[in-house]
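Every protein chain of the complex appears in place save one, which is left out.
Naming follows writing order (A and B), and every chain is counted from residue 1.
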Amino acid sequence: MKFTVRQIAQMLNGEVVGDDTVLIHSAAKIEEGQPGCISFLANSKYEPYLYTTQSSAVIVDKTFEPRKPVNTSLIQVENAYSAFTRLLEEYQKWTFQHKQGVEQPSHLGEGSTLGQGGYRGAFSYIGKHCQLGENVKIYPNAYVGDYVQIGNNTVIHPGVRIYDRTVIGSDCTIFANAVIGSDGFGFAPQPDGSYKTIPQLGNVIIEDAVSIGANTTIDCATMGSTIIRRGVKLDNLVQIAHNVELGANTVVAAQAGISGSTKVGERCVIAGQAGLVGHISLAKGTQIGAQAGLGKSIKKEGLSMSGSPARELSEHLRTLASLRRLPELEKRLKELEKNQQLANET
Amino acid sequence: MKFTVRQIAQMLNGEVVGDDTVLIHSAAKIEEGQPGCISFLANSKYEPYLYTTQSSAVIVDKTFEPRKPVNTSLIQVENAYSAFTRLLEEYQKWTFQHKQGVEQPSHLGEGSTLGQGGYRGAFSYIGKHCQLGENVKIYPNAYVGDYVQIGNNTVIHPGVRIYDRTVIGSDCTIFANAVIGSDGFGFAPQPDGSYKTIPQLGNVIIEDAVSIGANTTIDCATMGSTIIRRGVKLDNLVQIAHNVELGANTVVAAQAGISGSTKVGERCVIAGQAGLVGHISLAKGTQIGAQAGLGKSIKKEGLSMSGSPARELSEHLRTLASLRRLPELEKRLKELEKNQQLANET
Partner (left out) sequence: MKFTVRQIAQMLNGEVVGDDTVLIHSAAKIEEGQPGCISFLANSKYEPYLYTTQSSAVIVDKTFEPRKPVNTSLIQVENAYSAFTRLLEEYQKWTFQHKQGVEQPSHLGEGSTLGQGGYRGAFSYIGKHCQLGENVKIYPNAYVGDYVQIGNNTVIHPGVRIYDRTVIGSDCTIFANAVIGSDGFGFAPQPDGSYKTIPQLGNVIIEDAVSIGANTTIDCATMGSTIIRRGVKLDNLVQIAHNVELGANTVVAAQAGISGSTKVGERCVIAGQAGLVGHISLAKGTQIGAQAGLGKSIKKEGLSMSGSPARELSEHLRTLASLRRLPELEKRLKELEKNQQLANET
């Protein structure tokens, strides 16, 4: 799919300086552009690239005046960065919109209902008694169990597995091979040394506007629900255990893990490879550093925690600094002992 | 599926106090119950909820006497907690039992044999010369390669990938998108700086009553077998490398990783995000803490190891405590130096 520079300028309420008939098929950074690409210039630091870029068009602020001749078409707009972002959004929206209808073979269980405008890819599976809203897209090879509810405009990517009785809101995106609602990890030790499986009968509830990364796993609750609140963003390979609750607009980076029954407040940020033990709670706005290991509840809002075991960031940094001086401290200690020894001998 | 309170009481050998015709369709904690739910009361701490719960029925010990009026039906049994657990087990068993037969299209390779009573979901794939026992359930979109053996009552969830020549015992559960038997990570460095793949020709052997979490990976052996002994429980996103052996009833929590050729004894517990290097062995009952990094064999049984690099828990805790005092130690050291300086000057 290609657009002329003129078409793009019209969409952005911009004006063209230069050739407005050039065809654009892709977007690129100004320093990496190729013919057929569109770029933007918002930060004056990047201005030198404007005079050398291979991109066919560059979006600029209308107040911007080039100091040298340019070989590319310019689109002048109110705010170059936000115009560019809007262009990308429109493009992405358009890309996703074009998946429509049903590819065969695909499986639709009895008693399931589908809203208008959706997509079901080949080899996708929807179980019994599911309710899917409007514009829901189920990509190829995805699996949706029985009694699942999915809200409007939610997109389920290839290979996602959604277990029975999961509830998913509107405007969510679940990326490839994520698993929602498999059994929590619960086993009761037996006298003979073996373990007996504790039935996991709850479900997962995902509210609106949630994004879940590729190969991430969210376990169902033992009873009740594992709950992912509105606006939560999970990266790839994240583990969310049974009965966890993540507060609205909380962000969890790749490979982090949250153990069973832990409650995370609103707008928390959990960095990559961090781990939280079970049965604790985090106040609103808590920040957990990369690779941190948090073992206790955080009651004060907005704290930054770091290290394993995690402590407040300022303490953690102070300890790290001392630690770096530790070999030198040993030397100083030895020196003191020697001097004291000498003093005692004299 | 719904049951009356009377039907449930009969199943549990209990007696009903109150309305025995109410319909139950779900289970819930007593403090979170809704109409149509059944809950239990075993711990007196939760007794206040009995008088306010929305659940339609509550299982109680027959020795229990309410101190206030209750608005819910009671089922009196010998032991409320174990009766409730039994109820959940029966429910889950029933849920799983109802998957039977074959959904089409599904693929069954030549020479493969299936026991009675199983289930094969739509878009499931079974290769050639496989032997599946009785009541084996292969969920939709799952893949089983060639020459695979699977014992009675084992359940393979949606999207699981089982490579050629894997052997799986009876009563196992493998959760969604787990991968069993992909190549071990083995490469021989070449003079030109590239790596040559070392063929991985072994397989994976999984004994009876093993549970494997969602998105977990178990590599095949270079030669011989990667072995998961009876009763092992693996959580989600766990990595088991080639030629590892996990002893009976060992438990591995989410996102932990075990490197190649390491042998883990019976009844070990490896906590979340822990890592073990390759070619070591762990004695029976070893416990590895969360995020620990174990670099050497553990020969004594029942030790707890913690930290990265991992040390015995008591040492680790002592060092952590010293570490927390380290900035203060620096101050004390400085003070000593100053005093000694003064002493020398006088």
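Points to keep in mind about this one:
One rule holds in what follows: a residue touches a chain if its C-beta (ideal position, glycine included) is under 8 Å from a C-beta of that chain, and two chains touch if they have at least 3 such contacts.
These figures come from a predicted structure and were not determined experimentally.
Screening A:Val102, A:Ile198, A:Ala254 or A:Leu313 for touch with the missing chain picks out A:Ala254. For the chain left out of this panel, the touching residue among B:Phe3, B:Tyr46 or B:Phe185 is B:Phe185.
Within the entire complex, the positions of chain B that touch the omitted partner chain are 105, 107, 123, 125, 141, 143, 145, 159, 161, 163-164, 177, 179, 182-183, 185, 187, 193-195, 197-199, 201, 215, 217, 219, 223-224, 237, 239, 241, 255, 257, 259, 273, 275, 277, 291, 293, 308-309, 318-319, 322-323, 325-326, 329, 332-333, 336, 339-340, 343.
Seen from chain A, the chain kept out of the figure touches residues 27-29, 32, 85, 88-89, 91-92, 95, 103, 105, 121-123, 139-141, 157-159, 173, 175-177, 209, 211, 213-215, 231, 233, 235-237, 248-249, 251, 253-255, 266-267, 272-273, 290-291, 308, 320, 323-324, 326-327, 329-330, 333, 336-337, 340, 343-344.
Just so it is clear, only the chains that are shown with their structure count from here on.
Chain A and chain B carry the same sequence, and matching their CA atoms takes a turn of 120 degrees, rounded to a multiple of 5.
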